[in-house]
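Here's a structure for you.
Of the protein chains in this complex, one is absent; all others appear in place.
After this line comes chain A, so read on.
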């Protein structure tokens, strides 16, 4: 059975300021309104969604986080969340009563080594996450790791897999960096060729470890519609109450395009926004088919997130960085 999930950005606030985080996205003070969250819970199941994932920002910073745990659990949804782990010693006891609905916690691990992780995420962030992981092990809370591949950590992929396995993680997911101006000024991004090299390492790791190792959508593939959002198996709501085409597009800084924002739940009913998303998805698929059938696909367009960043005009800023290997691959208007 395919589970369908809703990714809900509870807040754009974050206690960390990671170098690879989307610019301006997590330096704010916006929280999803509880009444919007309540409406989502009331309506999502009618459209076949049975799983809720809290994202952010740092979702545990939402002032109503504890209340939301109770709401989602009582509404009968399975749930999980992505966290940097910093607040886990403070909040873990609130989770335990809902452990029958908690499918797992995803910790953001950005280096096998303390110095690498802290270089990207800030001092002590590695040890704070290890405290969180320790609690999960003792309290039997399932957890996985998520790693954004950058130039800082690309040499530690095997080490990260070994670390995750030894720590008792149920899995490890790697994902490519979503580029933005800050990542360029700090040389965090990988070229298309370097991305393919890292993917080859990850595919190899899949065959050598018992622990599940996956890549988040965005890797090079000839499948035109490889990801959960395009299959309508996953939809995203940002902290403003916007239903968006994908969480990786939402709130992208220094961009011009906002066509990925489908509708706002403050202004329309959930079912109406969902209907618009279905329509937008069909148009996207039709457009992609057309481009592909007309032979206008570049090799880089087989990186699905790169394709979407172009489609929704999120990477026009790359023209200011002509030496960036992706710059010449940006679609012309």
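Heads up, the rule we're going with is that a residue touches a chain if its C-beta (ideal position, glycine included) is under 8 Å from a C-beta of that chain, and two chains touch if they have at least 3 such contacts; residues count from 1.
Rule of thumb we're sticking to: contacts and distances are computed from a predicted model.
Any idea which of "ABC transporter ATP-binding protein", "cytochrome-c oxidase", "Putative tricarboxylic transport membrane protein" or "PqqD family protein" UniProt assigns to the chain that's been left out?
"PqqD family protein"
If the hidden chain were put back, which of A:16, A:34 or A:167 would touch it?
A:167
Which is it among A:127, A:231 or A:269 that touches the chain not included here?
Only one of A:127, A:231 or A:269 touches the chain omitted from view, namely A:127.
Give the residue, chosen from A:135, A:178, A:205 or A:237, that touches the chain omitted from the document.
Of all options in A:135, A:178, A:205 or A:237, contact with the hidden chain holds for A:135.
Just name the one of A:49, A:79 or A:92 that touches the chain not displayed here.
Checking each option in A:49, A:79 or A:92, the one touching the absent chain turns out to be A:92.
Name every residue on chain A in touch with the hidden partner chain.
89, 92-93, 114, 127, 130-131, 133-135, 137-139, 163, 166-167
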